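One protein chain omitted, others in place.
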Amino acid sequence: MRFELLDHGYVEFIEAWGRGKAGQEGFPDYEVGIIEAARQSTQGSFRGWEQDSKLLTHLYDNNHDTPFEFAGMIIEVQAPIFVFREWHRHRTQSYNEMSARYTPLPDLCYMPMSTIVQDRAISGWQSKNKQAGGMSENPPDEREISAWLRHQQTLYQAQEVHYQQGLRIGVPKEIARIGMPVGHYSRMRASGNLRNWLGFLTLRMDPKAQWEIQRYAHAVGHCIAETFPQTWKLFTKSRG
Amino acid sequence: MRFELLDHGYVEFIEAWGRGKAGQEGFPDYEVGIIEAARQSTQGSFRGWEQDSKLLTHLYDNNHDTPFEFAGMIIEVQAPIFVFREWHRHRTQSYNEMSARYTPLPDLCYMPMSTIVQDRAISGWQSKNKQAGGMSENPPDEREISAWLRHQQTLYQAQEVHYQQGLRIGVPKEIARIGMPVGHYSRMRASGNLRNWLGFLTLRMDPKAQWEIQRYAHAVGHCIAETFPQTWKLFTKSRG
Amino acid sequence: MRFELLDHGYVEFIEAWGRGKAGQEGFPDYEVGIIEAARQSTQGSFRGWEQDSKLLTHLYDNNHDTPFEFAGMIIEVQAPIFVFREWHRHRTQSYNEMSARYTPLPDLCYMPMSTIVQDRAISGWQSKNKQAGGMSENPPDEREISAWLRHQQTLYQAQEVHYQQGLRIGVPKEIARIGMPVGHYSRMRASGNLRNWLGFLTLRMDPKAQWEIQRYAHAVGHCIAETFPQTWKLFTKSRG
Partner (left out) sequence: MRFELLDHGYVEFIEAWGRGKAGQEGFPDYEVGIIEAARQSTQGSFRGWEQDSKLLTHLYDNNHDTPFEFAGMIIEVQAPIFVFREWHRHRTQSYNEMSARYTPLPDLCYMPMSTIVQDRAISGWQSKNKQAGGMSENPPDEREISAWLRHQQTLYQAQEVHYQQGLRIGVPKEIARIGMPVGHYSRMRASGNLRNWLGFLTLRMDPKAQWEIQRYAHAVGHCIAETFPQTWKLFTKSRG
């Protein structure tokens, strides 16, 4: 399971857990482990929770979150550095990222589509004017924005040539990268339990999150939906 | 895989992860995920780490701990409450424990073997006298200790009868348990990544840890040894 | 600031932080640090947040939680062991508790008031019958409950005598305590940042939490209200 996104990014499912004791190798159900952990607490003493799906719904709706720590998922992500900067604020996940101290990073930089930047520029301009209570400025010019992006591409390339040159003449990798733009792609593995992943999605699928990390969150959401379908249904329902 | 310990306790392996992308369902190798995560950082740019086992050794010996967060294990544990009290100080694991608020706990209490308590009493007496620089007190009397344990058994039983009586007359479960001794058994699921488990073992396999939790730590160690044999070898070697 | 609760428990304020750079020693305002941390992100670029109180409200209402990690509080708590067992599930706080391995615990056990147990017994019986859709059982008998509590007191005392006897004959402290009831009092220091404390209160001031830990949560709430009055107002308002 792999989702391509932005111009060079991806989210790839690596592994999941949550099969519990009753779990099977061949046809894994990664939500059995959640149920088994929850049944530890109550030992079947509640009427109406005989069915796994009812128990899961009860747990979710009443914020009994710990059982959801007994399943989890590991993914591989390729994303611009500025996306990773936001991602790494989530301190409950585990990360292992490509290190520019040890290895030259691949020559890939994020170049957003012109139309998308134009739309976001216009919409930013509108909400700013609304706040200010007037239409004092000119709207962003679409051609100017396109030209700006093209020039960014040129700067990306100049910086990449310079980086390669630094490596060639013996500048240590850890110094050679000082000019590397935050739009440069990097790669990592990320691991978290299901409770942590849902917390991540709550914040990063939110329309207020930066558009780019929203793309990644939706891709992570697809992985969750495939792997933990019942929990996903409860999650999407609770978000309305 | 299940280890019985103390008089009514056990540690049972439930599930592991760490198969990585190359991992197989049928013949899982739970250390592939560690290697794959570590290779993210370096992208194969180091000589001498072509072999997985050499890379793993390098990681371990140089305290590169994050790759060991890309594998993990879930177990089920039955232990006296006072053991769980020490266990739960490890705040990086996930726990789901039987709840005396929701379900009556089974009638099982920890009764240590008389000879073991006598040995520990004698050895405690010796080290205390050594500290004090004299042999001022009489050594613990073995028969007195045996008698003390037998009487504890009687008190355990009286308390259990009282607990059952409370439940019968409608005392809420959460109150009925106020007299329950910390030697009473409880049960939980515990989940942690490999790095966290090794941290737990370092503290709880230590001879200074209470003898009872040491038993549990050794059982957890057996699960780790079976599931992550290479890492286990590095761990035991580093502990000398 | 110290709040007595239950029969032998207390919550005592020890220390707070959050004075920030502009903070003063003599007349500390422990919410300055939150504001200063938040202004790091935005550098004053938003209209309408010139006033500290408006910024704080914005942060709170939009789940910008990290600035609330830049203030915190340390308290001392004396509570029954079963309360600590629930408390320690909050893995983001720091704890240092009296250790029955190293020191004999004081002779204090929780004895709930008879009327309170009766009320809870009745209300538990009612909700159980409502669920079952009938009135099949007899309601709990108040005198039976009083008698049950009195007998618990006797068992507490018998166990305490036995504990002291164990210590006297040389049973190691860590074993001598195996019969100690979970209603026995213990003592600890707990430290957390403000964000963590609010998370604790959200779960433990909830009417579904056990009545006893609710008492402690309300006492912690009083400490928060005194020390972080603006945040407390936002917290209580958001809980409706």
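For clarity, chains are labelled A, B and C in written order, and residue numbers in each chain start from 1.
One rule holds in what follows: a residue touches a chain if its C-beta (ideal position, glycine included) is under 8 Å from a C-beta of that chain, and two chains touch if they have at least 3 such contacts.
Computed from a prediction, not measured in an experiment: that's the story for all the values here.
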| item | value |
| --- | --- |
| Contact with the hidden chain (one of C:Y95, C:F200 or C:F228) | C:Y95 |
| Chain not shown: contacting residue from A:L5, A:V171, A:L203 or A:A225 | A:V171 |
| Touch list for subunit C against the chain that is not drawn | 12, 14-21, 23, 25-26, 33, 36-38, 40-43, 45-46, 66-67, 69-70, 72, 74, 76, 94-99, 102-104, 187-189, 191, 193 |
| Interface residues of subunit A (partner: the chain not displayed) | 80-82, 84-85, 88-89, 91-92, 95, 100-101, 109-110, 112, 117, 120-121, 124-125, 139-141, 144-145, 148, 151-152, 155-156, 158-159, 162, 165-166, 169-172, 174-175, 177-183, 210-211 |
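In the analysis below, only the chains that are shown with their structure count from here on.
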| item | value |
| --- | --- |
| Reference subunit C; chain at largest CA-centroid distance | A |
| Mean-CA-position distance for subunit C and subunit A (Å) | 35 |
| Rounded Å distance between subunit B and subunit C, as computed from the means of their C-alpha atoms | 27 |
| Multi-chain contact residues (two or more partners), subunit A | 66 |
